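Heads up, one of the protein chains got dropped from this complex, but the rest are sitting where they should.
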């Protein structure tokens, strides 16, 4: 049933991978390729997956691409400021109309995430090969499906609180690190008609996106964020509503 | 695919319907029969539906029945106090282990709902043929799927704020009434592994459960509350966790 | 104890009042003057109140003014787009560092509110002299102090759902209107170190800001949003955190 597959676009900045030898060793075809492979591995025929990168025209996020994307995943880091404001506005609009958005790791500072959150999205950090343990604090949440109460990422960058985001609508995971820090690692938000999931792991120098549990979380979050039957064709901009507008024959059924 | 159908049990007090002529006229076979018919009408092969009533042994909610119920709907009013505490405890346990629960109208005062909420669950009320208008305040929520921005129930009992419940995890609908009152009419809660939805309409003297939009909300809420892949076989009662318990080969995968 | 008084700045667009005769009749010295008078009337020595308007240099919101403002109230409507982006960014930064913000009525479309919410902040509306009834749905919330379960504004513009904002951290009031619409009228948000309250009433052609209950809500919300002991001097931009950074003598006490 190809027509009902979830249409996923995996966006990758793809800069570290070309400029840093140690990153290229881990992700020779770019992080986006491995993230996309993980989604395909986990979701199979339930998805169609393509990738897009910063250096493509319009960063690969043309009107056509976004119009045919159900869920967008976003990884960026050193080039956040190079993302064009007009493209950010376009993605923002699509999220508010119902496209799902999965923001990964250093994407916490991406323009699109800060725009949706309204806060600094800042946090503490350290690159010191900390071990990360990820704990489920909402075990019946769809994004936790198939995951154990805790799982380990052997080495990762540390992100620590305070993470300056709005209190999540649903908090699914909390991490601890070797150094003792904690972090709200899996955060769900509903904004407009869209759903947003922030997931912490994935520093460019570690093979995090090859790990089974990490792939499972991302796959689950794509399923959760997918909601095409309740998305909109145009921005919500409610019109004047004369008295009794919803009482006419057919009621409010034809209006949005 | 019979095995994957959602197993729904519709519980009805079934007292008004036998003791009040005016209620019997509207619901000659009991309210539970009409609620069940609505679920079948909307969800077809996706569900198997049975009913249970107060006067049955164990109120029809034996261990076997609950063990084979994915989602339970609850309507009660004048006989709340006749529901056995042991049965309430049994239902409570099952909800915390992952069974969905849909609480309808006067079920706000049912022992099971008050037990889950921890508050008085009290509210204002009036029987004066108010018109009720139900507004969606979370348009991309699965329980709002297929519903217009507003719909009308021509005559209903009025329920007004303050409704003494915990702030809902997600608020989906708000009602207004002819008299000017408002009410948080569609409230989602997650408790333990279970999901609970409170839906306001359904006074016994009105044909509310024959109305299409009301049936749609109940059907949607059953789908939303259904979560068997993440339910538990036994109560959550975490054991002592020795240092490193989750680090063993296989990790925490075998534990819950 | 003048030094501990809450320093309130009442910002008013002050355009309707000068260009529309019917608005000038209701608010001859500008809406901001009446809002400010209400704050003084209710809070007396507990506040020092000044006003600022769009046509002043930097819209009256210089660095000095904001640095000495504990709580800012905002009313704007027809000139939202004339508010300078740099001033919006300045106010945004101050809110995230701990300044309270009270957004009134048509301020829902102000740049500052949309920036903080991350959504369209759109809604339905009608100017037809609807009666508004405001209901308390969180009776022990500080912003509801001294208010009855319901109060009436005899004539107001209608605002109806869907109101496209994030689910409030705390929902305090819901309104109904003559036409049957409902609205989440009193919404609390915490963002960064700041607190934001949106309060619906206050169309320019009605004497809403003279009404006692409305003044009480605004005064209560100023007290609630005031939190100088926990505000910051500079933006939150967490630095690198070496292993054990919080374990040094004095611990993490000196860091923010």
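Quick notes on this structure:
Order of writing sets the chain letters: A, B and C. Residues in each chain are counted from 1.
We adopt the following convention: a contact is a pair of C-beta atoms (placed from the backbone, for glycine too) under 8 Å apart; a residue touches a chain by one contact, two chains touch by 3 or more.
On a predicted model such as this, the values are computed, not experimentally measured, just so you know.
Partners of the chain left out, restricted to shown chains and counted across the full complex, are A, B, C.
Of the options C:5, C:79 or C:152, the residue whose C-beta touches the omitted chain is C:152.
Between the chain not shown and the residues C:6, C:88 or C:133, the one that touches is C:133.
Checked against the hidden chain, the listed residues A:97, A:136 or A:208 yield one contact partner: A:136. In the full complex, chain A contacts the hidden chain through residues 131, 133, 135-139, 149-150, 160-163, 167, 170-171, 174-177, 180-182, 184.
Chain C meets the missing chain through residues 98, 133, 138-142, 144-145, 148-152, 169-170, 190, 192-195, 227, 229-231, 246-247, 251-256.
Chain B residues in contact with the hidden partner, per the touch definition given at the top, are 96, 115-120, 122-126, 128, 130, 158, 160, 162, 164, 166-167, 169, 178-181, 189-192, 235-244, 246-247.
Throughout what follows, only the chains that are shown with their structure count from here on.
Overlaying chain A onto chain C using CA atoms gives a rotation of 180 degrees, to the nearest 5.
The geometric centre of chain B is 37 Å away from that of chain C, both derived from CA atoms. Centroids of chain A and chain B (each the mean of its C-alpha atoms) stand 32 Å apart.
For chain A, the set of residues that touch two or more other chains comprises 169, 190, 192, 246-247.
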